[in-house]
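Below is one structure; the comments refer to it alone.
Not every chain of the complex is shown here; the ones you see sit where they belong.
Every chain is named by a letter (A and B) in the order it is written, and numbering of its residues begins at 1.
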Amino acid sequence: MLDAIWDSVRRVRERAPLVHNITNYVVMNNTANALLAIGASPAMVHAAEEVEDFVGISSALVVNIGTLSPPWVAAMHLAVRKANAAGIPWVLDPVGVGATGYRTEVAGELGALRPTVVRANASEVMALAGAATGPTRGVDSTASTNDGLEPAHRLARATGGVVAMTGVTDYVTDGTHTHAINNGHAMMARVTGLGCSVSALVGAFLAVEKDALLAAVSALTVFGVAGEIAAARAAGPGSLQMQLLDVLHNLDRADLDKHARVN
Amino acid sequence: MLDAIWDSVRRVRERAPLVHNITNYVVMNNTANALLAIGASPAMVHAAEEVEDFVGISSALVVNIGTLSPPWVAAMHLAVRKANAAGIPWVLDPVGVGATGYRTEVAGELGALRPTVVRANASEVMALAGAATGPTRGVDSTASTNDGLEPAHRLARATGGVVAMTGVTDYVTDGTHTHAINNGHAMMARVTGLGCSVSALVGAFLAVEKDALLAAVSALTVFGVAGEIAAARAAGPGSLQMQLLDVLHNLDRADLDKHARVN
């Protein structure tokens, strides 16, 4: 597995794939920086007038509903339909699905468009899977990924794609095969938008790896390992955010061998 | 006073209150990070389709007009009316009021909706209070908080709430009782959006403390102390921004005892 993950890292660095993001205002800067740090070429483009053209020159699309509004949702639909028509892989990050009716409706409609990968926390996976669960509380998960495992399988079978659920233990599943990743650090939850960053990294890995399960496992493992190394060097969430970009940029095979806990 | 402030810090960390922000594009990332660093759970939500629902699950609302436009202002009104109806405390940050007619009109309309706390610099307090003053110059204050003290009292009496005016000396007043806080560091003015971050922290403290005067004093004292400690460790505004998040995350009672200058 680590050989395959490392091959993907190398391909991202060599090809610098263009990753088209329609994402939320909060995380645009650190998402772009995370993509640059791993070696990809990020772009944030959301106008209905150009999203289809931009998908056409991109190697992957990432759709994140964090600060959604109707004009952005309309552009997301245009972009996703173009990606599906052109065979370009895309990631759905259904931020806060379940917190409001509007958010749940929009996430459900996008989820029905067969995302290559859904990246979400456990509360969001459960809401999107229609699991019998309490309402999502804001954008931070109130459920453990253990609770979300069955809904994740169900969601993957419903979308026909992969579900990458992040938490203390990350799970990546296509509904049949499931991998668990035990990397990362609790302090990562104290930095905004790291979930959004890993969604974007899934896009970067999909751009160079056709096996969506492997691409998602690669992104989550690399991000978890980098977060863990960064946290060990950090005095708090401010320095963690900075260290994380440095570590992603400098990550080598030995870091992966030493830290990765994936199966 | 320090006992009460520290109790509020502990409650924020224990309860992780959901703080709903309708704020400006410039500061969304570091505002969310400041809220996470102190222990709250931030969310940035602005669509008219969902702001009322989101206020309904939140413990405080923060409205900041930094990069206002008509659709955002409409959502602000919906959110504020819902907060008032549901008894949820809310903070108004009237960024740049006085700089343009549009900004002054919008801030005046929101100010008339009885914000629990107005957090602003001296120029903004004077503009919002209708004080005879020159026009606000951009978003940075040209007046001292000393000049703003009488207008702050007047504004507090007009809104029926608390005014938290930040500058070299911060003043927090309900129009009758006034506290002065002498913390912070000059270099904080060289980092964008720290005023917006402290407005958001006021929201976090209002979520756990019904006494709005005390909540605002707590937020400004904690932020000023953290800024002062961070500045002592910083080589410039870049490292100050990073250190500030680390210090907020690690702040303990001894830091408060050693540095707080509040009365």
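FYI, contacts are C-beta pairs under 8 Å (C-beta built on N, C-alpha and C of every residue); 3 or more make two chains touch, one makes a residue touch a chain.
What you see is a predicted model; the values in this text were computed from it and never measured.
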Shown here are 2 copies; how many are in the complete complex?
3
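Rule of thumb we're sticking to: only the chains that are shown with their structure count from here on.
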For chain A paired with chain B, centre-to-centre distance based on mean C-alpha positions, whole Å
32
Chain B residues touching chain A in their complex are 16, 18, 25, 28-29, 32-33, 36-37, 41-47, 49-50, 53-54, 57-58, 71, 241-250
Contact set on chain A toward chain B in their complex
24-27, 29-30, 66-70, 96, 99-103, 135, 137-140, 189-193, 234-239, 241-242
